[in-house]
Structure formats: structure tokens, C-alpha cells
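Contents: one structure, followed by commentary.
Selected chains only, in their assembly positions.
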Amino acid sequence: MFFHRQELQFKAVPDAPDAVFARKLQEILGGQYGEITVAMQYGFQAWNAHIPGKYRDLLYGIGAEEMGHVEMLAIMIAQLLEKAPVGITSDAVQDDPVVAAVVGGMDVQHAIVAGAGARPVDSNGNPWSGGYVTASGNMLADFTSNANIEMQGRLAAARLFHMTNDKGVRDLLAFLIARDTMHQNQWMAAAAELRAEGLEGFPVPSNFPKNKEHEEVAYQYLNFSDGAAAKEGSWASGPTPDGMGEFSYHDGPTSTVPMPPPTHPDSRFYGTTEVPNVIEKTAGLVQDKLNKE
Amino acid sequence: MFFHRQELQFKAVPDAPDAVFARKLQEILGGQYGEITVAMQYGFQAWNAHIPGKYRDLLYGIGAEEMGHVEMLAIMIAQLLEKAPVGITSDAVQDDPVVAAVVGGMDVQHAIVAGAGARPVDSNGNPWSGGYVTASGNMLADFTSNANIEMQGRLAAARLFHMTNDKGVRDLLAFLIARDTMHQNQWMAAAAELRAEGLEGFPVPSNFPKNKEHEEVAYQYLNFSDGAAAKEGSWASGPTPDGMGEFSYHDGPTSTVPMPPPTHPDSRFYGTTEVPNVIEKTAGLVQDKLNKE
């Protein structure tokens, strides 16, 4: 169960209206690596968790915080739009190139659809998608996804920080960036703890029987491009991070087989086939089969 | 530039037709964590790379291999469909419950749209999306995304391995799982190397000025749920993985502010407002403004 309190975790008030920045801020609200994604992702991972205790508590504990971040950003966006020129005729779009540029650079649906309100979309107006959520049931895989989201999200927030001089907006971003610092660290700590406790290891999934995979290619670097420098990396020789192998370097594939022959599905799919079809046609076989129906 | 050779890296021939499994296999071909994703993701990361040399060569070197994996899966799927009952009337759907179940469980577009061929979609028929690709220009963030994809992909392949007894299909999966082992290890090695060389560190992005973020909340665990067990984790006390802080645990937020007042955008957005609108209406102000236009 979720409970709402009509307070914010941090001040979310801009110094001045800015419709173009309102649009940009949508990226960390409703974008692939935005706050809706983390809120929902931590939720689904918790609901699909197979163990009670600290890991699931962690997912619940942060998921609810992230819903509050969705709220802070939505409220900030509504305020950035409140007094901004947003295309209403009295904004004098046609006369003033700066106003025209603002209107051109804003999310026009902010005005037409939401009446100067926030929306669950990214900075290009693509609606947030449930496809952004990863919750596989394997916690090491999922915590790695979480770490990635927090990195990509912190990166976007840091870029946005340099795209505005508004003190109020920067303040909120500085708060969110700090929370991303925390969450990025925490998923790394949690991933390490999973491994230390033997609940899961590398390569994920760690208990797929080694003898079932083609072990001879499990640690080979196969270079399918002509850049030789990749040979210098720690991924081309030496022990592997999973502690179970030794990297080797190969220029190109170590195995090849001829392609299997083309398929010939039922002729009632009307695909283009060469010999068989020509023969069948000659003999009238296909036509017969078709006529019989 | 890319060059194609009409050979496969590994044998991709099923022992028997299986339209339902053909559908399932689409997940690792055209799903979020499938081969099209890795092929395109490594490509875009290489094209957006800001440094020449081993990291970019690595991206190119593997990206091209993954396009070959797309090909192997597509060819396998076409063969699984080739002789399978796929709804053609002579399959006797109505009489045979097993055939009916096969037809019910297959991707019907495999038959209707592709004429028994593979498609760039996932196992539910959702088309592959460019939105699956992450290429931020920050290599530590992106290699973490790559590691995640290889984990999620290997997990899906391992699950699929247990969903078929077909020797030929399992053989191909065993090969792909081994390559995922390699690629998972390699991205972990590459991420470690980036850090060792000082090109990037945690938290990503590592050179965002620390004094610009709200440092007081940068290492606080704030528990927004009522599960106490999260306090036991290594993310609630002790040094942080980025080596720059010390975790602390707090039950709930350490800061709150009142919500800002609701916004009042231009009345020509016709939003619902209380006092101002009522006053304006009484005074006829809005109506006047609107009539003047």
C-alpha cells in the first residue's frame, strides 16, 4: 500500500518561467531513464522478488521515494510553464523572434493538451512506456540494470544542470543528482552483497550448468572488425572477471559452417520458390492442390 | 563499412519443426535484450565514441559479430516454421487439440505476414524499437548498460534452453549462451579498465563538481517503506563503493518542504481555477479579455 503526504522532499520552485526548459525536464520525468522508470522498475522488482528481507525492503524503500521525485518534477514543470510565453496570441509570436524561438522550442502539447501542465512523456513527446521496466526475477541482472539507470539518469540530470542558469531549477537538479549518487552507489553495494552471499554470481545466471554451454568459445575475443587495438585490452588476455576462465584473442570467428539451404514452406503461403515451384507448376500439382480445396 | 559472408558462425538447424518455439525464439532476436539490440547498440556507441583505439575497436569488433547472431536466429526461426502446422486448413486444427494448441500458441503473423519467416519483433509480436538502444557518449554508463543487456540476454537464452528438447535448437542456444558469457565478462573488464585508466569513475559522470550537488543527501539511505531489514545491508552503513562517502540510514526523508501553491496559467487555457477565476468571472474580466480578441 502507498500513502501520500502533501509535502515535497525538496524545494521545487523556479526563479523564472521557461517553457523550453520545461520540455527538457520531461526527459528525467518521463524519459527512458526518468523517475517514472525507476519508481515502476523498483516496484515490479519488489513484487516479483522471490526472497523476503533486506533486498526486497531496499526495493520498496527506494521505489516510493522515486514516486515522490516524479511529483517534484511534475510540479516544477507546471511552474516553469505557468507564466511563460506558450503560443497564446498575446505572446506576440510573430513580432518577437525570441518569443517565436521559445514557442518553437517548447513541447506544444504542454499548451494544447495539458493547459500548461506536466505530462508522462520524454523531452521529444514520446509517451512513457512500460517497456522501459526491467524486472527479470534475477537480482544481480536487475541490480545491474538499476545501476545503469541511475548512471544514465544522473548523466542526463548533470547535462540539464548546464542548460539553465535558473537558481531554483539548479537547486532541484543538485538535489536529484545527489540522490542519484546515493542510488548508484547503493545498487553497486547491493550487487556486491548478492555475490558475497553466494545468492548469485557472474556470469548471470550463475548456476546455468557450465557443461551445457559451448565452453570453448566462452572466453574468446573474436574480432569482427579490422581495428587491432582491441587486442590491447584486459578483455583479450588474462583472467576473466567471473574468475572461471582465461581470455584469448582471435582475429575473426574461430568456427564457421555453411548456411543451411533455404526453406520451402507450404505452397499455399505463395512464397517465391525456384525449382520445386516451377516443377509443381509444370505438373499442375500446386494448382491441383489449390483447386481441390 | 560492413561486409557479409554467406556462412554462419555455428550450425543453426533444428531437429524438428516447432512453430511455438519459433515464436519464443523471437525474444532473443527482436526483443528488448535480443541480438538486434546489441548489434545496433554497439554500433551507435562506436559511432558516437569520442576516443579512437581499443574501446572503439572493441565496440566495432563485437557489433559486427552480433549482426551475425541476428542472422543465425532468423535462419533458425524460418526452419522451425518450415514444416510446422501453422494454421493451413489441412493442419486439421479443428479436429486435433494438439495442432490447435500449436496454432494457438504460435505468432500468427509468422504465417499471415511473413509466410513462415522470421520477423524483427519480440515473442509477443511487439516490433523492435530504436528506443532499446543506449549510447550516451559516457562509456562507463554505456558499458554498464552493455553488461546488463548481456546478463538479461543470457538469462532469457538460459530459460529458453529449458523450454525445448530439440537437440539442434539447444546446440545453437548453447553457443549463444557461451558468447554471452564472453561478452558479459568483457564489458565488466572494459568497465574496470576505464576506471583503472582514470577515464571515468563512479559515480557516473565522475567529474560533475561534487560541490554542485547537495552533498548532505548524497550518501543517505532514506527508507520510504516500513521494511526494517534494509538497514542490515552494506548500503546502509560503511564506506560507499565510489570511495568518496559513508552510508547512513534514515527512516524516511531527512528533509521536507511544503508544496508550492497551485499554478494559474493564462485563462485562455480554460483550466479550472477557483478564486481568481470566480472573481474574474464576476467582474467579467475574462469574458472581456476573450471578447476583445
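We just call them A and B in the order they show up, numbering each chain from 1.
Assume contacts are C-beta pairs under 8 Å (C-beta built on N, C-alpha and C of every residue); 3 or more make two chains touch, one makes a residue touch a chain.
What you are looking at is a predicted structure, and each value in this text was computed from that prediction instead of being measured.
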Checklist outcome for this item: For this file the homomeric complex, of which 2 subunits appear, totals 6
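The rule is simple: only the chains that are shown with their structure count from here on.
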Item to check | For the chain B and chain A complex, residues of the former touching the latter | outcome: 5-13, 32, 52-58, 60-65, 68, 75, 78-79, 81-83, 86, 88-89, 111, 115-117, 126, 129, 131, 134, 136, 138, 140-141, 144-145, 147-148, 151-152, 154-155, 158, 161, 174-175, 177-182, 184-186, 188-190, 192-193, 202-205, 208, 212-225, 227-235, 240-242, 245, 247, 253, 255-260, 263-266, 268-271, 293
